[in-house]
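The excerpt is restricted to a subset of chains, each kept in its original location.
Note that the chains take the letters A, B and C in the order they are written out, and that residue 1 is the start of every chain.
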Amino acid sequence: MYTVKVRNSIMIAHSLPNPFFGPAQHMHGATYVVDVTFSSEKLDPHNVVIDIGKAKDITSDVLSHLNYKNLDELPQFINKLTTTEFMAKYIHDKIKEQVVAFFEGTISVCLGETHDAWASYSGS
Amino acid sequence: MYTVKVRNSIMIAHSLPNPFFGPAQHMHGATYVVDVTFSSEKLDPHNVVIDIGKAKDITSDVLSHLNYKNLDELPQFINKLTTTEFMAKYIHDKIKEQVVAFFEGTISVCLGETHDAWASYSGS
Amino acid sequence: MYTVKVRNSIMIAHSLPNPFFGPAQHMHGATYVVDVTFSSEKLDPHNVVIDIGKAKDITSDVLSHLNYKNLDELPQFINKLTTTEFMAKYIHDKIKEQVVAFFEGTISVCLGETHDAWASYSGS
């Protein structure tokens, strides 16, 4: 199994309006350090899992729609609890849409939210 | 010169309502990974710069008033541009208030806002 | 597959009294930077793998029984070789005991012992 991982980050505001989340119910924010890992059983003829330039560009493009945003105002997140786990899957799904035509492996998205907490989603 | 550094983090929302800040004018957020460094020319009789337990507690206490908050709603930040540099000095000043009675050295506060950007303030 | 990971650390003394371990046979010590990862196929109704506050509290509680201890003096480790691998499984088992009633996924515990060495245990 081969992997390629690229890193980027976004800065967002949101709230988690459910008593379960205690102080995070109120409007606050986060930097997500976003690690996107592409996994594949074999390399292509250029000896790569995926064109890393394309991987970086697609990741940047997907994240640009979230960066500097208040997630509570985005229509796709209305009445959703935008937890870190949920956002990892959301970003995974958006990246997958853009690579599905030419990449068949597994994609994993890990969001680092502080120096001591992370969440991720992997799908194939 | 001796130093002791402790790390913690906060998750806040804010906006920077000035055209200078481009997309960051709008409500967004950040995790600040907060490094607080205490510097001193000599050690106390216990061979420490500062009681590290007290340093951690004071840092946690100061940050608790900011964590999970929307800075735009806090009275002390009305009509202020809460840039990372500004927040580094604000946190510095609040920590200094709590240690000034027993610590005479320099305090530096560094905020990591993404995996590739930091800002700090140092004062003595 | 979703994951949530939290980080904490402990500082312990121990010895590894077997010639296999060379200089580590003698009393020495370690900081273990402890990463605990909870993995699950699906999210709960709050869109989380596990309540991260509870995950942090349970991790802190388990580690508090080891932190600032000499492992050689703890009854559960008498005549055991408390290697990093062994301690990863021990911490895993203690965390599992506390979450098994409400968490069904896999738990992985990784201990960073220096800037260039780690050991882990994963179980489900």
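The criterion applied here is as follows: contacts are C-beta pairs under 8 Å (C-beta built on N, C-alpha and C of every residue); 3 or more make two chains touch, one makes a residue touch a chain.
All values derive from a computational prediction rather than experimental measurement.
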Of the identical chains, 3 are shown; go ahead and state how many the full complex includes.
6
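We take it that only the chains that are shown with their structure count from here on.
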How short can a chain-to-chain path be from chain B to chain C, counted in steps between touching chains?
2
Shared interface numbers for chain A and chain B above half of all numbers used, same, or below, different?
same
Of the other chains, whose C-alpha centre is the longest way from the centre of chain C?
B
What is the distance, in whole Å, between the centres of chain B and chain C, each centre taken as the mean of its C-alpha atoms?
31
Chain A to chain B: how many Å between their CA centres?
28
Going by the contact rule already set, what residues in chain B reach two or more other chains?
none
What part of chain B is in contact with chain A in the complex they form?
7, 9, 11-14, 23-24, 26-31, 33, 67-70, 73, 112-116
The chain A residues in contact with chain C across the complex are 18, 20-22, 80-86, 88-89, 110, 115-123
Enumerate the contact residues on chain C facing chain A in the complex.
1-8, 43, 46-49, 51-53, 56
